[in-house]
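The complex appears here without one of its protein chains, the remainder shown in place.
First chain written, first letter: the chains are A and B, and each begins at residue 1.
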Amino acid sequence: MFKPLPHSTDASVPVVVNGAAVSVPAGSTAAAAMLLGGAGHTRSSALSGEPRAPYCMMGACFECLMEIDGEANQQGCMVIVREGMRIDRQMGKREVRE
Amino acid sequence: MANVDYDAIIIGGGLVGTAVAYGLARRGKKPVVLDEGDIAYRASRGNFGLVWVQSKGFGVPEYQRWTRRSSADWAAFSAELQKETGIYSGHERSGGVTICLSDDELERRATRMAQLQREAGDFGFEYEMLDHAALKKLITAIGPDVVGASHTKYDGHANPLYTLRALHAALLKHGGTYVPHARVEAIQAARNHFTITVGDVTYEAPRLVLGAGLGNNALGKLVGLNVPVQPSRGQIIVTERVAPVLPMPTLMIRQTVEGTLMIGESREEAGFDDTTSPEILHTLAERAAKTFPFLRHTCIVRTWAALRVMAPDGLPIYEQSAQYPGAFVCTCHSGVTLAAAHALHYAGYVIDGAIPPELARFSTKRFDHVQAVTSQH
Partner (left out) sequence: MITAFDLAIVGTGPAGMAAAITASELGLSVAVLDEQPEPGGQIYRGVERLAISRAKHLEWLGPDYAAGLDLARAFRKSKIEYFDAAQVWQIEPVENGRLFYKRNGVTGILNAKKFLIAPGAMERPMPVPGWTLPGVMTCGAAQTLMKANGLAPEGKFVLAGCGPLLLLLAAQLLRAGVRPAAILETEVHRWAALPRLPGFLAAPGYLGKGLALLREIQSGGVPYHKGVTHLAIKGDTQAREIEFACSGVTHSEPVDLVLLHQGVVPNGNLAWSMRLAHEWDDAQRAFRPVLDAQGRSSNPAVLVAGDASGIIGAKGAQAMGQVVACAAAIDIGRISKQEVNERAIAAHAELAKHRGARPFLDTLYRPAQQWIAPRDDNTLVCRCEEVRAGEIRRLVLEQQCPGPNQMKSFVRCGMGPCQGRLCGLTTVELIAECRGVLVQDVGYYRIRSPIKPITVGDLAALDVPLRSDAVNP
């Protein structure tokens, strides 16, 4: 859905999107990494299970809820990537792990 | 504008007013509910949603019995609403626990439960006190700080908002009328004849029910009823949806049918201030996180404060005006727990024109003294 624009000297940051290695420009958000990684949908609704993906990219819509480094329901568009960050789809409701 | 004849005017479109109105409509009567607008002190919208027995009626066995009756009626009441409207109230009589975080709390709890059992007499009151290990079998999510709990099978919960919506829908289905944006300022009262004009519409009926929560204080004066209810602020935290984790409600924390977790049960005198305070929310959160450690990672979606409708002794108020027979008041702070009793029973008392002797404990006569004391100030 999205591609990097040319003429950038931003460093690359390696992250893991849905289990696959992806390199994203430094300063990117986790939601952008998902879009760059071609994730399609980035969560499934906690009600109907229908697929959803980032919509506003500015913290308003909460459509980009995803699992970041194992923490459920994080706003992907508000989290800046770090090296090795694991970014996964949020499937339905948060599960309690005891 | 032409008058329409109604069998009863109910003031208040919250859980109490609508439950009584629905109760009248299901008995073939024609009620009209006069309600305020979108913003009002609506306890029904801020409710925690317990259908709760195990902390009701210390020293007042009549209250324990009335609560137990409603709790027992709830399943049929909920099924009836669902059949009528297709809306599931979210009611489950799953049993419930009051969780204790110290030996001291547990001991006090045990004393209280024994008292309830003693006072229940031949009506009976079954409960058990659980230690950490026994409770862990029931609710695996408890944390190491939990010492134990009291448990009864009578307790449960419902979604107050779905219940309110279902009551509204069921009321309309049975020919009842709901009029929002109709704040009542004046009542023309006579024996079994009440006239209320709102805007350019006049409503007349032989019965009047005050189900307006904190508004009953002022409305009562118009029809010779002393209803000294005062606000008691409660604050609630609600979280994001979580996959099912709590099999039953606790006094302070419950998981709703949608999956959200509600954390509540604070009590303070704050007048009509319905804003939240960080200190109270912090206290609730601290206790909740100790009770269920998984909550530490759970996101909060919303917090709010609502005003309970409290009589000086915390009991419901059920009375018919001596001055203007036909005028009733129905008010309590447990609009969810007692919704079944109000719809299934109280509505009948309104039609009959008499409140039965077993509810005499909830008469306004108990405030005659209170008022005398107040007037000395």
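To be clear about the criterion, contacts are C-beta pairs under 8 Å (C-beta built on N, C-alpha and C of every residue); 3 or more make two chains touch, one makes a residue touch a chain.
In this text the structure is predicted, and so the values were computed from the model without any measurement.
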Pick from B:Arg118, B:Arg191, B:Lys221 or B:Arg267: which residue touches the chain that isn't shown? B:Arg267
Specify the residue from the set B:Arg191, B:Lys221 or B:Arg302 that touches the hidden chain. B:Arg302
Decide which residue listed in B:Ala72, B:Leu138 or B:Leu172 touches the omitted chain of the complex. B:Leu172
The listed residue (B:Leu164, B:Ala212, B:Leu225 or B:Val309) that touches the chain absent from the view is B:Leu164
List every residue of chain B that touches the chain not included in the displayed model. 35, 37-39, 44-45, 98-100, 105, 161, 164-165, 168-169, 172, 178-181, 237, 239-240, 251-252, 258, 263, 265-268, 275-289, 295-304
Interface with the unshown chain - residue positions in chain A: 1-10, 24-25, 27-29, 32, 35-36, 40-42, 45, 47-48, 50-63, 65, 73, 75, 77-78, 80
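As a convention for this text, only the chains that are shown with their structure count from here on.
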Between chain B and chain A, distance of the C-alpha-averaged centres to the nearest whole Å: 43
In the complex formed with chain A, which residues of chain B make contact? 140-141, 240-243, 245, 259, 294, 297-299
What residues of chain A sit close enough to touch chain B in their complex? 46, 71-73, 92-98
